[in-house]
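Only one protein chain is missing from this complex, and each of the others stays in its spot.
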Amino acid sequence: MTISRRTFVKTVAGAGVATVAAPYVARAQADVMRLGLLTVKTGPLASGGIDMERALIMYLKERNFMLGGRKVELTVADTAGVPATSRTKTQELVEKNNVHCLAGPLAAFEALAIDDYLRQVQVPTIAVAAAEDMTQRNPNPWFVRPTATSSQCAHPMADYAAKEMKLKRVITIADDIAYGHEMTAGFQRVFEENGGQIVQKLFAPLAVPDYGSYVAQLKNADALFLGFAGSNGFRFVRQFVEYGLKDKMKLIGGMTALDEAVLRNMGDEALGIVTACWYSAELDNPVNKVFAPAFRNEFKYDPGFYAAATYAAGAVIDQAVKAVNGKVEDKKAFMAALRAADVMTCRGPVKFDDLGNVVGDTYIRSVTRKDGRLANSVIKTYPNVSQFWNYDKAAFLANPVYSRDFPPAKNLDK
Amino acid sequence: MTIETTSSATPAVEAKSSTLRIAFYAVMGVVLLVLPMFSGDFYINLASQILIAAIFALSLNLLVGYGGLSSLGHASFLGLAAYFAAWFFTRGGVDHVSAAVIAILATSVVAGLFGLISLRASGLGFLMITLALSQVLWGVAFRWAAVTNGDNGLSGMTRPMPFGIDLNGAANFYWFALIIFGVSFILMAIFTESAFGSALRGTRDQPRRMAALGFDVWMIRWITFVYAGFWGGVSGLLYVYYHKYIHPTSLSITTSAEGLLSVIAGGSGTLGGPVVGSILVVMLKNYASAYIERWNMLLGFVFLFIVLVMPEGLVPGTKRLFNRFKGGAK
Partner (left out) sequence: MQSGNTLTRTVLALVAVLLIGAAGFSYVSSIRSPQFAVIQALNSLALGGLLFLLASGFSLIFGLMRLANLTHGAFFMLGAYIGANILRSYDGVNLWFAMIGAGIAVAVFGGLLERFVLRQLSSNSLGQVLVTLGMSFIVADACLMIWGGDPIPVPTPAAFQSPLRVAGFMFPTYRLVVVLCAVAAAIGLYLLLERTRLGAMIRAGVDDMQMARAVGIPVSKLFTAVFMLGAGIAGAAGVLGGPIMSAYPGLDADMLPLALIVVILGGVGSLIGAFVGSFIIGFIYTFGTALLPDLAYVILFLPMIVVIAFRPQGLFGRMSA
């Protein structure tokens, strides 16, 4: 059981009564900048959501709640991972709390549920959600994404798998949601264009209690690509090992399959799994050298995808506020400054393309044991990866969005 | 599972509680009318959501409270109408009025079909078959991405402009929802107070006797099912206008369960109950959650508390306490 100090203090203060979420900064001041965080603290997505909150608060605390010279007041809203609630919570942050800027939401469908509302109220939003078209065919002008699209890290993973790991036949398995479809599609496209073959594509519904039925379907292949989000990858890998398949094929994965949050509950079965992500707690850059140990020190586990996402978002906001001299009330200028950001973050340097999506380094990582715990050690860096990979932007956007059926899989085993 | 409802109040109690009832409706009416003048957009939007949830709960109450048929699949109709409207408007190239008409009609037809299937069972069987049917719809919405856009949901829906009035503002939409709510409330009240409504209550309390008296119990239940589906569809239409987006979660068990909880918590088989229950659930879910981190737990405890203190629901329970306070009731 891990209790953050904050929760602990609150619990004691609440003395057994329901814990009341006190604002982190005592009083609203006239010149305070109001920041809202849309995250998920209840329900199945809570794991990542709680990390988002912890890391953002950590970023703010380290700076004494000052970003770009302005005092910041943070309001955290729990969307429960439900689209309709996300919308209500966004309205609450915008209409009741009058936030100048939003961080989050976590899930793609949450971002899509508030898409039109963000356009209507014009609130700059630093997103975590990976929904491709929010920065591609239907870009939202108030959206900026320092994390990645669903397929942004899958492209380099496929490149690495084909060229360096020399894999030929690969099976993909992912959650049966748009995130899983898009990631798998991106992997498939690059992998097959580099001489590989996707011989089987599996999509498992989110609410699968037992992955045994999927493990049993696996055909013969060199490797299995895991496109899972959250805890599902962890549960799948355990069954994979149980069936004695660990020696038969390699495991590779997308950016959330073996997240640090998942890794801490795994054992030796995870060793050697290769994944691609825009972050690793092992990154050797000056920001992360401060962030990762501090996070580990406070919460007793490594920061992962979701923690790094809001910590990096903090850096982007910080710089943009500075760039507009604290005048975040000028939404257009503030938004332009966010998109113009070129800043060093815990994930490495971050800048944005003209659609508001990050162009940043992507890391190929392999699970190793370090000081007794499992870690995603970086084995190769792909610098400045764009959401379009090496493709021409116009040609990329002329295709339909990645999905379950696009690009079509032509090499499936019968 | 036999549903025994204990809410059939005697005329004497009715008379005594009429003061309370009038006072209640008067206060509610005033609150509803002056609300937009005094509160910010957020609260107006919250009120609109309560109105939508209340129509949904009222329609479910026709089955649960008056028909004695506990459904755990009523989200089917909310979700269907929302999906139909959104699909026909955004992809079918149909205008708002036609999309709305198609959506409501199609939803009612599906309700008729679902009624044919689910009314073969009663009690727990009915609960489960309605659940199963709504799960099938949920599965289709989730999986048939070519039509429903899968878990990305259907976006691009807009709000209609009745008589050229723009409903995008919070207050305008609130008035629109309030009018629809008023019409729904009155039409459902007429339904329950009519001879047909009495027959329906008869099928709930004494199905065998009703059949012996020559009533077609099945037909009464089926008509109620379709009528409830129709109003569920109306709430779905408002729902998709409000959110301008529809996602498979709106068809999920959670949505159905929230409706059922609103009905039971407020008081099933009463007209005020589902409204009060909806206020409670929407406020806990969307408002209290900003202040209380463990709001799911709070919701659970509130339900526990209601059932232990007012087993018949908030509205009848308050009535009982009020009467006792006046020294009237036993």
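Things worth noting here:
Going in written order, the chains are labelled A and B, and every chain counts its residues from 1.
Simple rule for what comes next: contacts are C-beta pairs under 8 Å (C-beta built on N, C-alpha and C of every residue); 3 or more make two chains touch, one makes a residue touch a chain.
Just so it is clear, the structure is predicted and the values come from calculations on it, not from any experiment.
Taking the full assembly into account, the omitted chain touches A, B.
Residue-wise, the contact with the chain that is not shown comes from A:Arg264, picked out of A:Lys168, A:Arg264 or A:Lys351. Residue B:Leu124 is the one among B:Val30, B:Val101 or B:Leu124 that touches the chain missing from this view. In the complete complex, the hidden chain is touched by one of B:Leu167, B:Ile180, B:Leu200 or B:Leu299, namely B:Leu299. Annotation for chain A: contacts to the undisplayed chain at residues 1-2, 42-50, 176, 202-203, 205, 207-210, 212-214, 216-217, 231, 234-235, 238-239, 242-244, 261-262, 264-267. Listed here are the chain B residues that touch the chain not shown: 1-6, 64, 70, 117-118, 120-125, 127-129, 131-133, 135-136, 138-140, 142-143, 253, 257, 260-261, 264-265, 268, 294, 296-297, 299-304, 306-308, 311-312.
The definition used in the following text is that only the chains that are shown with their structure count from here on.
Taking each chain's centre as the mean of its C-alpha atoms, chain A lies 37 Å from chain B.
Contact residues of chain B toward chain A in the complex are 40-43, 45-46, 49, 142-143, 145, 150-153, 155-156, 168, 170, 243-245, 247, 249-250, 254, 285-286, 289-298.
Residue ranges on chain A touching chain B, taken from their complex, read 18-21, 41-42, 75, 77-78, 80, 82-85, 87-89, 91-92, 95-96, 108-109, 112-113, 115-117, 120, 131, 176-178, 181, 403-404.
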